[in-house]
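Here the structure is laid out as structure tokens; the discussion comes afterwards.
What follows is chain A.
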Amino acid sequence: MSTFIKDFIEREKVSRRNFLLASAYGISGAAALKMFGPSPVQAATHDDPAIAWSYRNRTNPYWNEIVSGGEAFVESLGKSKDALVHLINEGSSEKSLADVKALMAKESGKVALAIDTNDAPNCRPVVEAVAAAGGYVSTIWNKTDDLHPWDFGDNYVSHMTWSDEKPAEQTARILLDAIGGKGGVVHLGGIASNNPAIERLQGLKNALKDYPDVELLDAQPADWDTQKANQIMSSFITRYGDEISGVHCANDTIGYGVLEALRAEGMDIPIVTYDGNPQAVDLVREGRILATVFTNPHWGGGVTASLAYHAATGAFKPSEEPNEHREFYGPTIMVTPQDAADFKAKYLENVPTYDWKDFWGPSNGQIQYK
Partner candidate 1 sequence: MSMERIKPHFPWITLIVLGTLVGIANPSFFNPAGLVSLTADVVPLFIMALGMTFAIYIGGIDLSVQQLANMVTVIATVYLAQFGIAVAVICIAAGFLIGAISGYATTRLYVPSFVSTLAMGFVALSVAKYLSGQRALYMDAELRNASFGWMFDNTAGVPHELIIAAVLLLLAWFLQTRTSFGRSLKAVGAGELAAVASGLNVNRIKILAFAISGGFAGIAGLIFSVKLSGGDANLANGFLLLAIVAVLVGGTPLTGGVGGVLNTAIGTLIVMVIRAAMVYLEVAATQQQMIFGIILIIAIGLTIDRTKLRIVK
Partner candidate 2 sequence: MYALRKIDKVFPGVKALSAVDLDIGRGEIIGLVGENGAGKSTLMKVIYGAYQPDSGSIEIDGQTVRFSNPRQAMHHGIGMVFQEQSLITNLTVMENIFLGYEQQFVRYGIIDWKAMAEAAKAQLAKVKLAIDPSAITSSLSFAQRQLVELAKVLTLEERVDGDLVILLDEPTSVLAREEVELLFSIVRDLRNRASFIFVSHRMEEVLEISDRIYVMKDGEVVDVVSRDVADIDAIQHKMVGREIDKEYYREQLQKAYSDQAPLLSLEDVSVSGRFSNVSFDLHAGEVLCLVGTEGSGREAILRTIFGMEHPTSGQLSVRGKPVARFSPQAAVAAGIGYTPRERKVEGIVAGMNVFENMTLSQLGNYSRAGVLNVSGERATARQWIERLAIKTPSEHKDCGGLSGGNQQKVVLAKWRSGGSDILLLDHPTRGLDIGAKEDVYDMIREMSDAGVGIILVADTLEEAIGLAHTIIVLKDGVAQQRFDGFLTQKPSLYDLLHHMI
């Protein structure tokens, strides 16, 4: 698989500032733990923990893919897929935390939890609550930089995120090449404070450095929302009209809104998106989207649940694993018109059967902080 970009992430050196911050937390974090949870040594394992996935909503195809992975993992254990507990936060950090606590109370902490905490600040209380109850948690996406699994012994099993900056830069390069290296582009982003939204915009900016003749006309958050993206795009068309020669979107759902806005105007300019949803992959195949980036949510959903589950059963001991196995990047696969059909056949039409115990095989190296 040529597009399987395994090692495009440049390992940067930990900046001095972050190193200091991290070690400072190491001290206060230990103090905090005394307050909030059992000490790591006492972590008990559970024979048959409840497996739960906590995520944003069911209206976004991305989360559906995540869930399908979680369900596939549960089925691989010989259970019915109904055995997976769903906690949906509807975009509310408050509900996210409350549901987790309710689950911990209900199962007396015998829980293997996979979660996206909706907002980075929410990650700490969630992890603390799970650790205090003696459960096991693996997180994805949202986490503040000062929070690390290894500060919680075994209970905070792992954190996986996707380094979006590089893939977003790659899609940007594809876009910029397609418009011939000159003209203007606009960016429609996600919810402005979300980490992926920030990284994906940064990727575009990085790429632009090499294209002095291309101007970033405007960047506005479209909150991951198709309808909002649609309206913002039509306003962009009014403001910049023919100056827009390409559109960089922070995810597929934004891309759909942009495509429809262009369609209403009878315009046809190149766009690139992110996430690699089936619908977007089809559009890539048709050539209406130049590129999207597949983050393999199915695998991510399965392996995150698997990590928490196997740590909870004691199959492996997280605290004995190196840091690169506790905080790591998920896989990213570029999807372009040339390989879209291949890709679709391999990943979407026949979902591969993954070895859920190969936790780190497809992953992409330890998370680096700037």
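Quick note on selection: all candidates are chains of the complex that A comes from, given by their letters.
The rule we apply is simple: a residue touches a chain if its C-beta (ideal position, glycine included) is under 8 Å from a C-beta of that chain, and two chains touch if they have at least 3 such contacts; residues count from 1.
Computed from a predicted model, the values in this text were never measured in an experiment.
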Of the listed candidates 1 or 2, the one touching chain A in this complex: 1
Touching residues (chain side chain A, partner candidate 1) in the complex: 24-25, 28-29, 31-32, 35-36, 58, 67, 82, 85-95, 97-99, 101-108, 119-122, 124-125, 129, 142, 144-146, 191-195, 198, 221
